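Excluded from the complex is one protein chain; the other protein chains are retained at their positions.
Each chain carries a letter (A and B) given by its place in the written order, and its residues are counted from 1.
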Amino acid sequence: MIVKIAFRNTLRQKRRTVLTALTMVGGFVLAAVSIGWSDGTYSFIIDMFTRNRLGHIQVHRKGYLDKPSLYRTIDRYQEVGRQIGDIEGVESWAPRLFAAGLASVKDKSSAVQVLGIDPEKEQKATRFDRKITRGKSLSQKPNHEAVLGKGLAQVLDAGLSQEIVIVSQAADGSIANDLYTITGIATSGDDTSDRTALYLHLDEAQELFALPGQVHEIAVVVKDLDRVDPITEQIRETLNDPELEVAPWQEFAKDFYKAMKLDQEGMWIMIFVIILIVAVSVLNTVLMSVLERTREYGVQKAVGTRPKNIFWQVILEINVIAGASILAGVLLSLLANHLLSINEITLPFSFSYGGMEFKKMYAEINLRTIIIPATTVILSALIVSVFPAFRAARIEPAKAMRIH
Amino acid sequence: MMKTLCFTVVVVSFLSFPVTGISQELDVAQIVKEIDNLYRSDSSYARLEMEIVTPHWERTLKMNAWTEGMEKTFIRITSPPKEEGVATLRIGNEMWNYLPKTNKVIKVPPSMMMSSWMGSDFNNDDLVREFTFLEDYDYEETTAENAQEDLIYIRFTPKPDLPIVWGKVVAAVRKKDSIPVWEKYYDEKDRLMRVLNFKEIKAFDGRTIPAVMELVPQNKEGHTTVIRYIELDFNPQISGDIFSLRNLRTQR
Partner (left out) sequence: MIIWKDIKLSWRNLFRNKRRSFIAGTAIGIGLASLIFVDATIIGMKNNMIRSATASFMGEGQIHAVGFRQTLEVDRTIHRRGWVIAQLDQEDIVRHYAPRVTNFAMINSAAEVSSINLVGVEPESEKYLSQIDDSLEKGTFFQGDSSRDIIIGKKLAETLDVELDDRVVVTAAQAGTGELAQEMFRISGIFRMNIREMDSGIAFIRLNKAQELFGLGDKIHEIALQFPSPEYGSREELAFWNKFSQYGNEAVGWTKIMPQMKAALDLTDFSTYFIAVILFGVVALGIVNTLFMSLHERMFEFGVLRAVGTRPVGLFRLIVFEAGSLAVLSIFIGLFLGFALTYFTSRVGIDYSGVEFAGVTFRELLYPVLRVQQFIEYPIWVFVFTMIAGIYPAVYAAKMNPAKAMRKSL
């Protein structure tokens, strides 16, 4: 019965209902979009950054991350890689070998960090060719080619088609040395590493350093950033090898992760404020609409309505509106976020980082974009309806009717 | 590779100081002078083997080495086959390597010259400054555990402000011929850092000296480096052309 009255009341006072609902819907949508946007851009940034070079997940020999060493390798990397590749959700994987050495072009020499890569896999996983600024990437089949980091090429005064000698100590203690032709220059986005980076074909690096079938790292790229953690766990289970450690990007890119978290927390302050304002707006609207109906409640009580019923009536009215608003809000905000997520917003500028061009941003649709605004609206509606409902219930009819 | 080559350069550069006569008196200063000059001469030629043991691999390199004065060193590796023909030339602070496989001569940048010491069993001061016990340390006779009658034990403390990392060095020397048996290197907190053992005393070109030097780091598991002289000529006639870039490339 009360429900029916409540319902009818809302329909009767169209304008007031509409205004109240508008606040709720509007607030809901705006809050949802801001959350969707914020989440979307962060996922985007994280994805771009990790995909660029490091990968979402990395597999190493135990202890390698803490203390890298030429000897801490992953054996039979093809087998390990294949197992990883078979896991659902994994997009691609790339093996890498790291070693230090001395490189010389003509009469200039410098210390280098050799990176042995599988050109095909590296291309698929981190789009290596996008990093090449001059010349071209390594051939798929080993061909005694080398790609230099930008800073290294500068220090060695080296150009395309020149010969470069690499000397180092192999894993069996012997002198590792060989000749390669420079086919390309690359930027990875990290100036410091570019000053020493020298890319070789993995097979040739393995031969040079006497590490047959071994690599130091397998980088894994997943299809969906949100699934990094469960996939990490799955890789651990599948490999089932206590000698290998599997780490998600939050671990091996700790500095970046913390910077991102910091940034995101800053963003959340803003979103919190938005939510607060939405709550205040709802509060305000509802409060006013309840207060202004004091006289009406007075009349109701005068004709015998029980205080309890008035109380519930008020609450119900408001929450009916809230409920409807939330429904509308959900629909609208899903639409908005959806539009934003597929129609990337083009930045007014573009900038490059590590060979990646940042030009577009996306919003994200996730549960949070619905739950948080919904909770906010409901809670604020509930809270604010209690006090006036109370007061309405306790109104003295005569006094109430005299107000106006 | 770099480590072993540079290491060799270091060891061989011990062979470049004027020699003094051998004395019979038990005069500590005299003994110190003699152990300083054990391997030194104006010029030298040596055939030697270096055996390096690490937790990951073991190798034995054979090489021929020429020195002149303090400045010039030339080393040619003769074994194992993979490294045969590799040569190093050092003149003063410059160093070049020749690699037969690629037929290239590479100049080692000063930074790498030092970085080759990373992980090596020998320190920087072994390469750059030939410190002498006589001039750069204060020394006095001391005792040791399980002291042997025929040995004299000398403690060396580096003089202040010298770029030496050791807190002290203790040497055990044979009284009768001033030949060292071992040298123990300690840090300033009296922790034993490395032990240098001298073994297999033989006669080389008129001098009786240990043919084997064995370096055992105490703070790294499973590492040793052993140098064994097969042949050693003091002050031979050496042609100056040996210490040239061109010589790096000739297979000798």
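General observations
The rule is short, and it goes like this: contacts are C-beta pairs under 8 Å (C-beta built on N, C-alpha and C of every residue); 3 or more make two chains touch, one makes a residue touch a chain.
Here the structure is a predicted model, which is why all the values come from computation and not from measurement.
Within the whole complex, the absent chain has one touching residue among A:L160, A:M267 or A:V386, and that is A:M267.
For the options A:R72, A:H144, A:R236 or A:R295, the residue in contact with the chain missing from this view is A:R295. Within the complete assembly, A:L19 is the residue of A:L19, A:L160 or A:L179 that touches the hidden chain.
Of the residues in chain B, those that touch the hidden partner chain are 93-94, 110-111, 113-115, 117-118, 120, 123-125, 127-129, 161-167, 185-189, 191, 193, 219. For chain A, the residues touching the absent chain in the complete assembly are 15-16, 19, 22-23, 26-27, 30-31, 33-34, 37-38, 41, 45, 151, 154-155, 189-190, 192, 195, 254-255, 258-259, 261-263, 265-267, 269-271, 273-274, 276-278, 280-281, 283-285, 287-289, 291-293, 295-296, 345, 347-349, 351-354, 358, 361, 404.
By our rule, only the chains that are shown with their structure count from here on.
Taking each chain's centre as the mean of its C-alpha atoms, chain A lies 57 Å from chain B.
Those residues of chain B that touch chain A in the complex are listed here as 1-4, 52, 54, 56-59, 80, 82-83, 86, 97, 99, 101-102, 104, 106-109, 111-112, 115. Residues 71, 102, 104, 107, 109-111, 165, 167-179 of chain A are the ones touching chain B in the complex.
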